[in-house]
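After the structure tokens below, expect a handful of questions from me.
Note that one protein chain is taken out, while the other chains of the complex remain in position.
Presenting chain A:
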Amino acid sequence: MPADILPDDVLPDNQAGPAEATLWLIAVRDHRDRAAFLRLFDHFGPRLKAMLIRGGLRDGSAEDVVQDVMLAVWHKAAQFDPHRAGASAWIYRIARNRRIDLARRKPAPEPDPLAEPEGSEPDAAQILALGQEAALLRRALGAMAPDQARVLEQAYFEDLPHSRISEMTGLPLGTIKSRIRLGLERLRRELKDLRQP
């Protein structure tokens, strides 16, 4: 995939470049690119560690889990589909699953993988649109009252009984989330049409 598919200005408010991270992940997926993988590690390793510490792990075990998560990123990269998720969302999911595996000593249940039709070209517009929605999501999070953002972080990083997670609905992120959902849903319909002409 050409590197210019995700221009940096997708994310004017953050030069650390989540869109760039998606390109690194594509390089790992397509070329087993170790330099790109190390950039992913430099970017996400310390963030994953902070997230796991928030989730109650001690320093040392948090680092062990970061290692597990990054190894899974390396081995599962073939399943990464930038039409459906940015690098951060995909890596968040792997980290969540690893946390579940360890806590429950049972594999985290995951839905059937979605196979893309063979030989289909990457859809730059869809990838770009997803990146733009993700940027809006980050901006909305930044504008949110700190205690609201804390409830979200608690839900996503720590353990929060699901009754309290319902507080998340009605937050200003709802609109953006539903736009992302519509985009993903439309994409799936199109993929289905491709598969069943």
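Just so it is clear, contacts are C-beta pairs under 8 Å (C-beta built on N, C-alpha and C of every residue); 3 or more make two chains touch, one makes a residue touch a chain; residues count from 1.
Just so it is clear, contacts and distances are computed from a predicted model.
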Matching the hidden chain's UniProt record against "Multidrug ABC transporter permease", "Anti-sigma-E factor ChrR", "Malonate decarboxylase acyl carrier protein" or "Acetolactate synthase small subunit" returns "Anti-sigma-E factor ChrR"
Could you tell me which of A:Ala27, A:Met51 or A:Ala129 touches the chain that is not displayed?
-> A:Met51
Contact set of chain A toward the excluded chain (per top definition) | 14, 16, 18, 34, 37-38, 41, 44-51, 53-54, 59, 62-63, 66-67, 70-71, 74-75, 84-93, 95-97, 99-100, 104, 106-114, 130, 133-134, 137-138, 141-142, 152-153, 155-157, 159-163, 165-166, 168-169, 173, 177-178, 180-185, 188-189, 192
